[in-house]
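A single protein chain has been omitted from the complex, and every remaining protein chain is retained in its original position.
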Amino acid sequence: MGSSITYDCRPEFENLIFIEGLPGVGNVGKIAADFISYKLNSKRLASIVSSDLPAQVFVDENSCVYSANNELWYVKDVNGHDIIFLEGEFQGLTPQGQYEICRYIFDRIIQYDPKMIITLGGYGLGEVVEHPRVIGAVNDSRLKSEFEKDGVTFIAGEPQGGIVGAAALFLTFANEYDIDAACLMGETSGFIVDHKSASCVVDVLCRFLGIELDTSEMQDDIKQVEQINQEVQAMAETNPEDLSYFR
Amino acid sequence: MGSSITYDCRPEFENLIFIEGLPGVGNVGKIAADFISYKLNSKRLASIVSSDLPAQVFVDENSCVYSANNELWYVKDVNGHDIIFLEGEFQGLTPQGQYEICRYIFDRIIQYDPKMIITLGGYGLGEVVEHPRVIGAVNDSRLKSEFEKDGVTFIAGEPQGGIVGAAALFLTFANEYDIDAACLMGETSGFIVDHKSASCVVDVLCRFLGIELDTSEMQDDIKQVEQINQEVQAMAETNPEDLSYFR
Amino acid sequence: MGSSITYDCRPEFENLIFIEGLPGVGNVGKIAADFISYKLNSKRLASIVSSDLPAQVFVDENSCVYSANNELWYVKDVNGHDIIFLEGEFQGLTPQGQYEICRYIFDRIIQYDPKMIITLGGYGLGEVVEHPRVIGAVNDSRLKSEFEKDGVTFIAGEPQGGIVGAAALFLTFANEYDIDAACLMGETSGFIVDHKSASCVVDVLCRFLGIELDTSEMQDDIKQVEQINQEVQAMAETNPEDLSYFR
Partner (left out) sequence: MGSSITYDCRPEFENLIFIEGLPGVGNVGKIAADFISYKLNSKRLASIVSSDLPAQVFVDENSCVYSANNELWYVKDVNGHDIIFLEGEFQGLTPQGQYEICRYIFDRIIQYDPKMIITLGGYGLGEVVEHPRVIGAVNDSRLKSEFEKDGVTFIAGEPQGGIVGAAALFLTFANEYDIDAACLMGETSGFIVDHKSASCVVDVLCRFLGIELDTSEMQDDIKQVEQINQEVQAMAETNPEDLSYFR
């Protein structure tokens, strides 16, 4: 059992921000992290394979295989901060597996002395959200004002069910090492892969990082989400029980 | 896989008593341990995170996260004894996980040369208990008379189904190292979180430790338990099958 | 995760035979091993606790706890052979756990340079067996003649479903180290705890070890088995479908 990391390169990092964006509710965190990473022309730092990811490879259009792995991507000097993104198609198969993989990755990230850890996710409301907010949770209340300036909403005790998976574990590990950490969650119905909610997380993160990104490439996906949301909303108003498919 | 401990401080301990109070039947052991620990103004010694606890954080009223961890709290010189309490919201997710976490913790406690290990729990009877007794089990029959003086009842072969989870494992580990150990179980219906049963365990433990604690803060919870018990009892007498919800 | 062994004593062993008698089909192997161990006045060598055994203790008539462990018991110089018995109330909770525990134990037994490994079990036939045979399997066909002399029956390819659990694993490990090994299985219906089948295994083992044991203490249990078997047999002849309870 265990995990292995293979590095593509071994750069130094300064003033590092670590951003976790693995799949989760509405894939909000994954879409946001992948998009920012892509727009900032990040480079791959490393790939991680693990006994706790699916024992699976996928085949691309060239009949070449790629693994069900997790990957670290990095970009240097974004307004004085280096950033490492954790990206992937899967989280660990079990809670134990999620811990194993996240711990393995965190133990490597800690060597770069990260100044801030941000985990991304969706906050599933079970109903259509027209104007999704980005809800925040932090590991030190001192951090709230800064994120509030960037548009994050803090609601006492929310999410009530807590935060689970990689988004939770990196906060737990950050606490161990007294590293500032926050979880940013885009509100979403939780019914669909939600690019609209993700774009709100992107907006907030860009403000936090002090950058502007052209999000026009997300617009088609956002429009599609809005259309599905309208249909779901109409369904909810006429035949609420038809929503059981989504729940 | 595995566990990590982060110490808040590193005091020395003398004449140590280790008290396990993790969640279980009726949460009797947890309530009792938390209450005594709180009333004795214990300080946190360390927090333990583990792959076998839920991969989860919770959010408090300040939007600050706290982890699904286990914690050690300590108090010095209670009638000549230092005490370490094991507290938490969760036990390990699986029997294997319970072993992993308890072993990890025990291996650290053993370094303090504990003189006595006490595990707390509830003894679920499946029916309302008006005057809960505290049932005991020990790892050396020599220990019975002392606990009997403090109000513990010993019944041959009880609990018939044995003792499970953390309350059992620390007894097993104590046997390995020839450390005196006992499990104290408050009788409870097992239907509800039982502060009344817990208060009986508190009473017994206070006598054992030679201390008096003001339990007035538990009275409201105890009264609520008594009221629910009366309702359940009435239900049992008129429509026994309605109890199936609890069983 | 893992296992721990605690030794009661550290004798030397010569010309060692290791006999595994953990619970299994009809508890045939366990009953046989426990009985011979008891009649030979064996002493406890060590106890093994493991994350893969139930996280449980049991309470005896003195309110003293004993763990869900595995134990090694030994006897010296039985016709020139020292014997270690593996006894216990449980096998590992999962196939992986069975491997973990058996490997852990085997790695300690191998240090005593065992000359022969014998695993005991029941061979469940799904119907009442009036005169149970003891079926054998070996890891070297050279061993068959010796066991045949002692009353063991070898049937090509039987048991068809193979042998599972501890009885299988010690044969696998014996193969790794080129140690002579055999599995002796008493035929049994598999419906009940079968002292009669166990007594046949005892007979065979006594002949193999060149000893005679007074089995009068087993007679009451054997008679009870015979009576139940008669009832089951009658049931099978009149209402075969009533047997579904046992199957």
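A, B and C are the chain letters, set down in written order, and residue numbers restart from 1 in every chain.
As a working rule, a residue touches a chain if its C-beta (ideal position, glycine included) is under 8 Å from a C-beta of that chain, and two chains touch if they have at least 3 such contacts.
As the structure is a prediction and not an experimental result, all values here were calculated from the model.
Colleague: So which of the visible chains would the left-out chain be touching?
Modeller: Per the contact definition above, the missing chain touches A, C.
Colleague: Quick one: say which of A:12, A:61 or A:214 touches the chain that got left out.
Modeller: The single option touching the absent chain is A:61.
Colleague: One chain isn't shown here. Among C:12, C:176 or C:237, which residue touches it?
Modeller: C:176
Colleague: Touching the absent chain: which residues on chain C qualify?
Modeller: For chain C, the residues touching the absent chain are 1, 95-96, 98-100, 102-103, 136-141, 144, 154-160, 162-166, 168-169, 171-173, 175-176, 181, 183.
Colleague: Give me the chain A residues in contact with the hidden chain, please.
Modeller: Listed in rising order, the touching residues are 1-2, 4, 6, 47, 49-52, 54-65, 67-69, 93, 97.
Note that in this section only the chains that are shown with their structure count from here on.
Colleague: What whole-Å value do you get for the distance between chain B and chain C if each is reduced to the mean of its CA atoms?
Modeller: The computed centroid separation for chain B versus chain C comes out at 38 Å.
Colleague: How many angstrom between the C-alpha centroids of chain C and chain A?
Modeller: So the centroids are 54 Å from each other.
Colleague: Touching two or more other chains, which residues of chain C qualify?
Modeller: In chain C, nothing touches at least two other chains.
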